[in-house]
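A single protein chain has been removed from this complex, and every other one stays in its place.
Our next item is subunit A:
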Amino acid sequence: MADNILLRMKNISKSFPGVKALDKVNFELKAGEVHALLGENGAGKSTLIKVLGGIYSLDEGEIEIEGKKVSIESVHDASKNNIAIIHQELVLVPYMSVAENIYLGRESGKGFSVNISKMEKDAGKILDDLGMDIDSRELVMNLPIAKQQMVEITKAVSVNAKILVMDEPTSSISDREVENLFKIMRDLTKKGVGIIYISHKMSELEEICDRVSVMRDGEYVGTKVVKETDKDELISMMVGRTLTNYYVRDFMPTKDVVLKVENLKDGDKVKNVSFELRKGEIIGFAGLVGAGRSEAMQAIFGLSKDVVGDIYIEGKKVGIKNPKDAIKNGLALVPESRKEQGLYLLQDIKYNTTIEVLDEFIKNLNVNSKKETEITQKYIDMMATKTPSQEQVIGNLSGGNQQKVMIGRWLATNPKILILDEPTRGIDVGAKSEIYKIMNELVKNGVSIIMISSELPEIINMSDRVYVMAAGMIRGCIDHKEISQESIMALAAI
């Protein structure tokens, strides 16, 4: 393998309002190597790739390709520099054929005419060369997800990219196709292509990757040769941060089981999930994105139709068909994505706080505004929400304050069991620590909390016990004393 550097990213920094997503990150890719990029969710891998692909512009730093400094301001610049990216989400046009998708934006033909038969023939040849069993004339919408992923890969290969980025390409394809993909990758590297490979699957690293770079909290940690390292070393590189001390938690274990879930199933997203929640306890749900944690909680909350399994609340079996039933049974769910799943952005704080408890002040065509204001104020005070008035439109608040209103909304229902899905995602440190304080107060007062989180430090410091999920299943339960980043990651990685 030649030692020539294909791509060098030097001191790359990128900030978003309130977050430093990348902090002086360095990355090097040699020609003919597969270079894995590893890190927890939110470590900055995707941001780095988006900078390389021209989707984000960088704040500071330099990008060199084959020793020459280049500026990548747009997706167009990226493809001009022979960079192709296969994104995690599919970006194919469903109503077009495979061939049309592969040549989208660079169709064969003169002037305004398009030579479809030529495109189909060319695409067919590339597909054959890659050993893919796909008809180039088939509409993409008729293909299963795995094959669509292969089309995406073919598209990237067909532009003869020198630098190929694959963001979790194996997340939705079968073993046989993974084998085929690895074969294609080996062929490409022989031709001198450099591949950046993002994956959470440790086992794949050994099989296909030459070197691995680890990122953590937007910073570059280090680069290792795959043959000279092992899983444990990589995990400790990924998670080895010093913990901050803003977690507040008084552990007071009890014996009463408040919620018991047995053999919960929902399609292929949630498989045989069983767990217990005791009174006054916080249990953490750890796992990678797509492990089925949110889906399991939404199934319990009555948000999915085809749920199988038994749910017991305080020993009694309950039937939950919709969120209304769940609320009646003392459940509350603060969803993962505030803006999409929670907030009424055009409405004010008052409306957003009281929407679950309208019965308390709307009766017989009469709105008790005083009561409405009281309820709103109670949760503004309890959550220490910073706002000029109750009439403030919620879309204008910061993420942290929006999240406080969301939690307040559900606390207003006096839940026995509070499910928090990524409660501190995208909010500042101050608001985070306030939310931890409130969680501690709540469990002291007998509320039980389920917290889904991708932030290991908060899982470790706040949880009585941690359930780790992967591929829709619970892989294990770790008791408070044994919780560590390593023990969680060992169960979460497939």
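Going forward, contacts are C-beta pairs under 8 Å (C-beta built on N, C-alpha and C of every residue); 3 or more make two chains touch, one makes a residue touch a chain; residues count from 1.
As a working rule, contacts and distances are computed from a predicted model.
K.L.:
Name the chain not shown, per its UniProt record: "Transcription elongation factor GreA", "CopC domain-containing protein", "DNA2/NAM7 helicase-like C-terminal domain-containing protein" or "Branched-chain amino acid ABC transporter, permease protein"?
P.N.:
"Branched-chain amino acid ABC transporter, permease protein"
K.L.:
With respect to the chain omitted from the figure, which of A:D175, A:D250 or A:E340 is a touching residue?
P.N.:
With A:D175, A:D250 or A:E340 as choices, the missing chain is touched by A:E340.
K.L.:
So that we can see where the missing chain sits, which residues of subunit A does it touch?
P.N.:
Contacting residues on subunit A, toward the hidden partner: 303, 322-324, 326-327, 333, 335, 340-347, 351, 355-356, 358-359, 362, 365-367, 389, 391.
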